[in-house]
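There's a structure below that I have some questions on.
Left out: one protein chain. Kept in place: all the others.
Up next, chain A:
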Amino acid sequence: MAAAKTRTSSFSRNLSAAAPSQGPGLKCGPNGTVFLSSGISDLDKILGGGFPLGSLVMVMEDAEAPHHMLLLRNFMSQGLVHNQPLLYASPAIDPRGFLGTLPSPAASKDEKSHKHDPDQEKGLRIAWQYKKYFGESQLNFDGQRDGKHEYSNEFDLRKPLERHFLSAQRVDCVSIQDSPNLSALQDRSATFLSQYPRNDGSISCAGRIAIQSFSAPQCAYSNMEWDMLSFIRSLKSMVRSSNAVALITFPPSLLSPSFCKRWQHMADTLLSVKAIPDEDKELSQLLTGYQDMVGFLNVHKVARINTQVPVILDATTFSIKLQKRRFLVLECLNQAPVDGSSGTSYGTSGSCSGSSKTGNLDF
């Protein structure tokens, strides 16, 4: 519920020049925040609009699954499609190679919206998962707009991004494997962010920073935990005063527990991905749609800038599915119907309940 409702108070900020002419990549939100899209429309809805400018997003990886790469790829592609410059750092020796795997926006939304129509024809539908179907009507409505100028694109993971998006002015790559300390990366980030300072004027352009596997073991600095923490802190403060969003993924299993907690506290928005076991009979009985799932996404923290009101999500665990092996969707978990006690299966056991699809109906 709270993810959809935006509290409108009688006090409203005087948005003098900020609102118009920002282009499709940015969206205004409440409390004077401006959002940019994460590249995954479901995730934008869950987070209440997207990633706010000036925030630090951290993703906790699972050592057993590469799902954080899906988030990274969508984030990076979205920025490039919207002409938002990107700084990409990775522990690979040649980070540029990764750019070849970025997905391209899908052709059009029409094919997606038509898919739902045959389902509507069926006479009898089981209504216990009714919340799912409200989301569909919203989706059809969104699809009316022209694909190119949307705030959030649907990315086709099988189609690589066109070359002209990857030109050097827009993408800057850094390899963090061999650098003995983080000063080089810090300098590069500072230079990058200084191009997008935040002031009360209109926002001309927003930037994105994507750091992959920040504490990967092959990086020379990876056992200097305090240094890494102070880098994150300085990056966070630099990002806060600029029109940019930084996304850092890191494997928490390789950090000591106290540092893992400290890093989690540093984040404005904290997500984690988790692998799911293959051919697990218990899970397939307990969850519908288990066959299509590739992993779980947990939302631990949602960025709240300029406000004290917390976000309380209906559900914090979502399943990651690849539709037709191309499109990334996030769905809330639905438990399979239980013998008799169907009332309690919607219940309040934290992560398996309700619907995150925002709708006007406030169940």
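Simple rule for what comes next: a contact is a pair of C-beta atoms (placed from the backbone, for glycine too) under 8 Å apart; a residue touches a chain by one contact, two chains touch by 3 or more; residues count from 1.
The rule is short, and it goes like this: contacts and distances are computed from a predicted model.
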Refer to UniProt and select, among "Oncostatin-M-specific receptor subunit beta", "Glutathione S-transferase", "Elongator complex protein 5" or "Aspartate aminotransferase", the name of the complex member that is left out.
"Elongator complex protein 5"
Among A:38, A:74, A:104 or A:222, residue touching the chain not depicted:
A:222
Quick one: which of A:28, A:92, A:229 or A:311 touches the chain that's been left out?
A:92
Where the unshown chain meets chain A, residue by residue:
63-67, 91-93, 177, 216-220, 222-223, 251, 253-254, 256, 274-280, 282-283, 286-287, 294-296, 320, 322, 333, 338-339, 341, 344, 349-352
